[in-house]
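Inspection log for the structure reproduced underneath, given as structure tokens.
The complex appears here minus one protein chain, its other protein chains still in place.
After this line comes subunit A, so read on.
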């Protein structure tokens, strides 16, 4: 029952921004549903195949900002073949046809063609923001189309995409009267850039707050850009290599000093360590520092830099910082909330420079730590227990021991107790990734204690179906479960089929699940798409039900089987 006219309700709903809350609002009654429906501007779709573009548009005709995610997470690690899916084009086509006033598009792990970028650039006159994360399928020609046609473009954010660089002058395609840029990130591009165009573009973008350059932008250009954009808040350097005794270097030092708004620093894909001192002046105000691509910096340079970063909240770094370096982080960065330590040599586990010691030091020195991604040589239960005691606020805890089934090197025990301590102590844990030698016991703990857990990644762990069942039964809020190389089979998969309707998706690869069980599941649960990725030449008909499937990906959907699946994906 409405005591207020619709407009008032609409105004009230404007204050409700969380997707979950808005979803709840729409369930209250028919009129609230209708008002919410027409006033909804931002939509988040975690799995692009859970709904179709047409239904989306019908449901939310006022759509202005769309977030879409395509391939399953494990596609990042080459577990999903190319052409699996996740194509952007149908979405753009449908929105263009229905004249949706799209302004923002954020994509993750989608296949984005130049065609779709071109169509996008021509179909949405108010288009303002394009964020592509881990996408592929486009070239710099597509970027040129966006640059040329999106007159009101504010953000072009390319994060870790595979872009075919045609070395075209896409940057020159920004029209001379385009002055609206606020964010420009092309760090992932491999090719040359028209430096003069870049300088002109930056010069005519007074609102530019975030600029992340690629490797092709040399040192002296960086200096000139900083002179033109002292208002920058977020800077990603290109090539940071020069003679520290040169005039150009001194000029850069001066330029950096005039940039007193910089709070976030990244880049350094190519770096001359002796030039890092130019950056020290901005360190004291930095809240985000990303040196995870700066392979040229050794621990000693890293620690020297970090010693100035007292206000740091997020740090992404390579493991060459070492345990001692992490000790410096611990004693300097008291505000640290997020730490990511990446492997500098991912495939040479023997050389990983950080161990459990570094993590313990950070946990002791940084009580606000709530998000962790840590690639290390080894981990002990004792360390994890200590970390759990020191930091109870973890929301994300992702540990990757480079040797995936390594036990506690001190006790030779599995790491069940360590992870158990983490889930027991961190009541707000939402995301967890496990590694090391693990038995069913760790899953018992997870099911028992990780009540807020939404995403769990498991590899090479567990002994039996019980492990998976503990998780499925205990983690009520579980949304995404991804499992590889674990001995979980049909019994676990089929025990509670309804559970999958409460989740976004389940990935199981190299487990014990058979084709027959997948078929059963698909048959009993029409609201799920059960996909088998089969990369052999066997056709579906030759495979017996008893045979194990290599990769299974299932997800809930309201639109049934997708029409764009390639040959190697079987939709059961």
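Everything below uses one rule, namely that contacts are C-beta pairs under 8 Å (C-beta built on N, C-alpha and C of every residue); 3 or more make two chains touch, one makes a residue touch a chain; residues count from 1.
Please note the rule applied: contacts and distances are computed from a predicted model.
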(request) Assuming one chain is omitted from the figure, identify its UniProt name from "GTP cyclohydrolase 1", "Immediate early response 3-interacting protein 1", "Auxin-responsive protein" or "TBPL2 protein". (result) "Auxin-responsive protein"
(request) Please pick, from A:511, A:528 or A:554, the residue that touches the omitted chain in the full complex. (result) A:511
(request) Could you tell me which of A:273, A:327 or A:474 touches the chain that is not displayed? (result) A:273
(message) Going by the contact rule already stated, which one of A:344, A:381, A:441 or A:520 would touch the omitted chain in the full complex?
(response) A:344
(message) Across the whole complex, list the residues on subunit A that are touched by the chain not included here.
(response) 74, 76-79, 81-82, 134, 160-162, 188, 219, 239, 241-243, 269-270, 272-273, 292-293, 295-296, 342-350, 375, 400, 402-407, 412, 433, 437, 457, 459-460, 463-464, 484-487, 489, 509-515, 534-538, 542-544, 546-551
